[in-house]
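Heads up, one of the protein chains got dropped from this complex, but the rest are sitting where they should.
Labels run A, B and C following the written order; every chain starts at residue 1.
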């Protein structure tokens, strides 16, 4: 499910740019951040939100990627009666098939997190490319790109995903592609508008004037300048990937046994959440925590580089 | 022998009135009101139609619209049906022999065969004669001592001549008031119902909660529903905690099984492979985990001594034997085989069982690859349902006869395994041509063949749990496996 | 401005046309045979063939497309394969139900979000702001079905039973007589969109409050209340319109999960079940409706934004 805040708000409010402010008074806040990546990172990490976010993300990542090392049981083996309560051999009880909840939890995060990450990279990457081209080489090509993305946009991502999945099945690769596609138009919009803004700036025009090849202008001048909104987008997109994949799993379009997966844990055990909360609660908590963490981190990053999150996504 | 008479049926005078809101498990998004359609809902069809014969709660066929249903002479190839007097359709038209003939022909229409066409296979649509307004003579293509069974199935409900599924009319206890596809069917009391004093309810509302057991349970918990059927075992504890809710567990013959494609060129063509699969299953574990212990292990036949006298009770119960399974596979040259397992969420516990089966297969060195089909319509609807090598399925309480005519004979409409055993076919014909204990023995022999060589791993039988609000009364344990009181809606009333 | 509206409308129609081609093409690609899906597992080849004839499934695709589009334009959405009912009557109620659900969500969420956004912006970096933003963060991090399930446990089944847990809207009565059924779905959707709208409003409000015209208003002796309500607020209308439009489009997707949790007979349910049962006419109709909804909402939001933003009005653009 792709939430709506990443509107490339073609906001009217930004229409005040034309003003020729002929004095440069104290440099506006937004520009103070315009320096090296390391400085930005340092500034980001000075914010408490960023540190909390980082810790939250790291904790969940550690569970997901190192968890299997500490798993007390085979996560795919039925070792007891279904929905046994915590105690004895199982620290957190068993789930619907009598498999150890803790072991499944420890094994089940890597793929969903990786999948989300990859889907985000692919989706945001494609969106970025399209947005860059559309924003820099306006004209017919840009219009064409953006308008066709608008068409993609007019189907809610989850519906798009459902259509694809029922069309082609539910292989992880397809989940990845579907989720990735749903990101493309949103990222492209943001990148296009940021690119458009940067393209008008003097330093890009200067490069054109001295004849820097267009591709080098894109990669060397424009891309670094839109890193901030892009990173922010990336963070948000990551959280949407996770949530979208979890929702698909909820609707029954997730991975299947004998895979071990958080989304699957939720969908398999949700019907008995009252009687046996752990198998659902654990993965939900993990997903929530990693999402909150990612949000905190991107928020802070946005603050550090002066991107207005609410407006630009 | 049939189990003892239903217990707990209320005695004494019953209250009239009330609306019973019920969410049947089989009321999906594509449900139609046409009883004979593959997309029908039994809960719905049983509300407005009646069958000629009806099974009671112990699964014994009893006369319903047919007052008499008897063979003429001894060859079992000619039967007469005499209809009950004074039965009228919802539009006031009396029930006649013409309606019965119309219904049978409709079911046998080659363009659009009915759900029970397989059970009625012995009927010749051109050989149906109306003897008088109330009497029909049926001349069969071949003898069939079990002919009544086909007419006891809900989809065989009698509809009037010129039946229009858009304006469904029957003789059943409730008249359709409105129908919104996928969402809701509302029926009001048929004041002229042929059973004296019934139904008790003013109206019956059936609501569509497709693939949504949690929502059905929630609806009952939040008092938006008065009853639900086929509750998953793991939801029962929650329901039992609530004083206002009554949980009714019915021992039934409804069973879940895995079917193996065994025609030429299929992975299970070799009976040793089929036997190996039957041996690798840990049946008690599956019944425990998937059915929450509410049921029994199955013996690969699909019929149960408890309900079906044609089942051979001397058959030894098959148990897990991984070593033997391995050696059989080896002998067949299939050790380490890998199979795609097509799984639908056909019934509560079905997916769970499939997941367990993966573990069992793994122990026997077989790799099962799950191919989960999210939607039932698609599971049953698409072509791969027929061609899949391994798939799960389920059935209501069935007799050997039912199973054979539906699924084991090459002509069976639901034979999806390509199972074609000459001995089965000949035993079947012989059994139909005889009656009484002779027939029974032949069927028992058939069951032995199937136990050995059949295409099914019938791993368990399920006790079906229904739940309803104590504001209502009437439902009793029902052996049919259909669900809630066998959908004898006319027996439900306010408490 | 009139010109802009015209231009946008032309564009909207054009993109709907493209969408229609895509919808048609995509549904043709759905695996599984519509005829088999309709007639069931034991259909005979002859029956399948006559079904295909009946629904012109054997015509060349371009012909099918032209016929289909022509019918759609005349409001004839076709007949559902699965149920045999006309698509229009089949999904009409469900569309209306979803619209009511979405409308209720917007009516509650938007004012709430605006108030919250303004409050948190005014109390920026103070306790109210921090609490609200943490709360919003957590809500937005929870997958929507978790929200829905949690609300059901809280209000309908296990903790208390004050509200209906499921929403089987009675089609024979107006949905307005069964408003209790939409309380929980609406609440879920409100929670779903609230964080995003609040965030936008807060950011816009902060931007407005830091602007020079607000400083000027203060220096002109205006009260803080007046500064916020008269000076800052009008300048947020545009972005708020945009985010609400996006939320609406988002809601159209969010309803799938929420409707599934509550078994609410809405457009999302219609879409899911039609996709699953390969009910081509219904899929096509629902997909087109969603696209129309999206395009329309965006068109309205753009017009609204322009109308509420003086700097964007005026002839040029």
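Descriptive notes on the structure:
The rule is short, and it goes like this: a contact is a pair of C-beta atoms (placed from the backbone, for glycine too) under 8 Å apart; a residue touches a chain by one contact, two chains touch by 3 or more.
Here, contacts and distances are computed from a predicted model.
For the chain that does not appear here, its UniProt entry gives the protein name "ABC transporter ATP-binding protein", which is one of "Cysteine desulfurase IscS", "Heme exporter protein D", "Acyl-CoA dehydrogenase family protein" or "ABC transporter ATP-binding protein". Put simply, the hidden chain is in touch with A, C once you look at the whole complex. When the full complex is taken into account, the listed residue touching the unshown chain is C:310, out of C:70, C:111 or C:310. For chain C, the residues touching the chain absent from view are 210-213, 215-223, 226, 230-231, 234-235, 237, 308-311, 313-314.
The chain not displayed touches chain A at residues 13, 15-16, 19-27, 31-36, 201-203, 205-212, 221, 224-225, 227.
Note that in this section only the chains that are shown with their structure count from here on.
The touch graph of these protein chains is complete, with an edge between every pair of chains. Set side by side, A-C and A-B show the greater C-beta contact count at A-C. Separating the CA-averaged centres of chain B and chain C is a span of 41 Å.
Rounded to a whole number, the gap between the C-alpha centres of chain A and chain C is 22 angstrom. Work out the mean CA point of chain A and of chain B, and you get 48 Å between them. The residues of chain B that reach two or more other chains are 238, 374-375, 378, listed in rising order.
Looking at chain A, residues 166, 251, 270, 274 sit in touch with two or more other chains. Considering their complex, residues 76-78, 81-83, 96-98, 166, 170, 251-253, 256-258, 268, 270-272, 274-275 of chain A touch chain B. Every residue of chain B that touches chain A in the complex is listed here, in rising order: 213-214, 217, 232, 234-235, 237-238, 285, 288-289, 292, 345, 351-352, 354-356, 358-359, 362, 370, 372, 374-375, 378. Interface residues of chain B facing chain C in the complex, by the touch rule stated above, are 23, 28-32, 37-39, 110-113, 117, 165-166, 178, 180-184, 186, 207-210, 212, 215-216, 218-219, 221-225, 238, 374-375, 377-378, 380-383, 385-386, 413-414, 416.
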